[in-house]
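The complex is shown incomplete by one protein chain, all other protein chains being positioned as in the whole.
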Amino acid sequence: MSQHITVRGFVATDPTIRNAQAGFPVGNFRLAATDRRFDREQNAWVDGNTNWFTVNLFRSLAQNAFTSLQKGQPVVVTGRLKVRPWETEERSGTAVEIEADTIGHDLSLGTATFQRSSGRPG
Amino acid sequence: MSQHITVRGFVATDPTIRNAQAGFPVGNFRLAATDRRFDREQNAWVDGNTNWFTVNLFRSLAQNAFTSLQKGQPVVVTGRLKVRPWETEERSGTAVEIEADTIGHDLSLGTATFQRSSGRPG
Amino acid sequence: MSQHITVRGFVATDPTIRNAQAGFPVGNFRLAATDRRFDREQNAWVDGNTNWFTVNLFRSLAQNAFTSLQKGQPVVVTGRLKVRPWETEERSGTAVEIEADTIGHDLSLGTATFQRSSGRPG
Partner (left out) sequence: MSQHITVRGFVATDPTIRNAQAGFPVGNFRLAATDRRFDREQNAWVDGNTNWFTVNLFRSLAQNAFTSLQKGQPVVVTGRLKVRPWETEERSGTAVEIEADTIGHDLSLGTATFQRSSGRPG
């Protein structure tokens, strides 16, 4: 079973795009998502931990995100979580990625004008 | 614990807006969301059941959705599910609602131009 | 896209089981799930709305739930939401169902002893 996750956050790097070997466009961007939690002592909502993700994009979503998203914009991302260990000759680490099903601008923080793609989505 | 849910679907009615007694704008629209499932006999993804929701909007999200969303557009909605029985003198039924945390246009199906709100979100 | 949902609640009816025409066991039970929300005036968490669901079970999960679950027990259910209109000659309504991927007893409210099934899950 996949681990579905929905994250609201901010685009931290402009999306990239390239044509993958598979023959369709792929891209990615970094997403920063900060928890809000209710602090009973302050009787107010306060910022908590910030989670960082690499959001992976495929096909029409890669194309449209590249056209539509800019660094600093608030978005909602839904997709499948991937936690991948990586290793080079010199270093190793953990990549926390979301393979996005879709993304939208966060309409609680602004307005958007939408243009439907002409063809069928890839 | 709330029942968080994320739904991709299509705006089935233009969003409404009104000023609630609480002193901030509220609105709603109908959302249609159709399952996709893999059919092994056809070896293809096919349409399944369509779920219908009333999406409830509050404060800045109600205002921005009213400005941004139109009937027929694809969206992603995330929020809390409410299943409410209702009853009038003549009839009774069940309302299936989402109290939206946020909404965005579905960028797998088109492009969007975003304009950040000037003030702090309500 | 399916609408995945995870719900914590209480088993409101003992699970049923029957052998479906498809040749594997199916069953269901009613689940009651009550929101908790933070009330700023009371400075405390209070009960909110109660959502009611019919939880549908298939194959080994139907068999094991029938053996393991009893009315009144707290559970966590994860699966896909189905909102189905229904109609008879006399009445119509809306069924709110979860096709369960899996279920477990809620270990924040008690302890459990687990016995792995001997065969492969159906």
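A, B and C label the chains in the order they appear, each numbered from 1.
Basically, a contact is a pair of C-beta atoms (placed from the backbone, for glycine too) under 8 Å apart; a residue touches a chain by one contact, two chains touch by 3 or more.
Computed from a prediction, not measured in an experiment: that's the story for all the values here.
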Wait, the hidden chain, what does it touch out of the ones we have here?
A, B, C
Which one touches the absent chain: A:F53, A:F66 or A:F114?
A:F53
Just name the one of C:Q21, C:Q42 or C:S108 that touches the chain not displayed here.
C:S108
If you put the missing chain back, which residues of chain C would it touch?
4, 6, 8, 59-61, 64-65, 67-70, 73-76, 78, 101-117, 121
Would you write out the residues of chain B that touch the absent chain, in ascending order?
1, 4, 38, 40, 43, 101
Residues on chain A facing the left-out chain by the touch rule are 1-8, 33, 35-37, 49, 51-53, 80-85, 92-96
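Note that in this section only the chains that are shown with their structure count from here on.
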Chain centres from averaged Cα atoms put chain B and chain C apart, in whole Å, by 24
Nearest whole angstrom, what separates the Cα centre of chain A from the Cα centre of chain C?
31
Where chain A touches two or more other chains simultaneously, the residues are 4, 101
